[in-house]
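One chain of protein is taken out of this complex; the other chains stay put.
Entry: chain A
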Amino acid sequence: MLSIKNLHASIEDKPILRGLDLEVKPGEVHAIMGPNGSGKSTLSYVLAGKDDYEVTEGSATLDGQDLFALAADERAAAGLFLAFQYPLEIPGVATMTFLKAAVNAQRRARGEGDLPTPQFMKLVREKADGLGISTDMLKRGLNVGFSGGEKKRNEILQMALLEPKLCVLDETDSGLDIDALKVVSEGVNALRAQNRAFVVITHYQRLLDHITPDVVHVMAKGRIVRTGGPELAHELEARGYADYVGEAAA
């Protein structure tokens, strides 16, 4: 589904990704772990198409489609979703309004018509209930005054509504207490499907207690330096990243 080959990317001429390879098949959950500064978040931004990041070498395809040939909004419509580490606040724009704008923008990009409002409302209520998101929250300005947990739940709600092919979760566990972590993880698990893949970026193993990965990668200095099964996460938790920082540098 996602195929990244020899990816090099830099920001302001400073190389961050240096020859990253990654293959993710439909239905799989891949965890990417690594020390701070290893380029984990950069990978998510480069895939999603944020300005300021320049791809200098390599390729990334989603279901065979060249991601780098598409604008950020086109990548979203093609089925790429990024759950932000720090979701942005947009004052004055009700969460519900934003959700509707996003859902319909993607539908239009795919040549489908707008979802009729009653149908949309019903859909949102359904998904929101499962994530413990109140109607009041949906009426408030997007992420304005939301707690860390509310913001992350709101990300998962968007993921559920947009039904992407590939979900990239950037440090979704950061700033969450254990209860919020559970709700968010359950939301993610509910979306696991045969035709959907996940790339879960995290610094800590604890998120992976709730979202069990099929494959765990260790990233350091802009590359994947080791790949293993779920047990690799436990090993990292026990031993830390010190080895990998050295290994990549060598």
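Throughout what follows, a contact is a pair of C-beta atoms (placed from the backbone, for glycine too) under 8 Å apart; a residue touches a chain by one contact, two chains touch by 3 or more; residues count from 1.
Operating definition for what follows: contacts and distances are computed from a predicted model.
**Q** Suppose you had to identify the omitted chain by its UniProt name; would it be "NADH-quinone oxidoreductase subunit K", "Small integral membrane protein", "Transport permease protein" or "Fe-S cluster assembly protein SufB"?
**A** "Fe-S cluster assembly protein SufB"
**Q** Looking at A:Ala31, A:Val124 or A:Leu162, which residue reaches the missing chain?
**A** A:Leu162
**Q** Looking beyond the chains shown, say which of A:Gly27, A:Gly141 or A:Pro230 touches the absent one.
**A** Here the residue in touch with the unshown chain is A:Gly141.
**Q** Which candidate, A:Gly64, A:Gly92 or A:Pro116, sits in contact with the chain we can't see?
**A** Candidates A:Gly64, A:Gly92 or A:Pro116; residue touching the omitted chain: A:Gly92.
**Q** Per the definition of touch given earlier, which of A:Ala105, A:Leu191, A:Val225 or A:Val245 contacts the omitted chain?
**A** Of the listed residues, the one touching the omitted chain is A:Ala105.
**Q** Spell out the interface residues on chain A facing the chain that's missing from view.
**A** Contacting residues on chain A, toward the hidden partner: 48-52, 71-73, 75-77, 81-82, 84, 87-93, 97-98, 101-102, 105-106, 109, 141-142, 158, 162.
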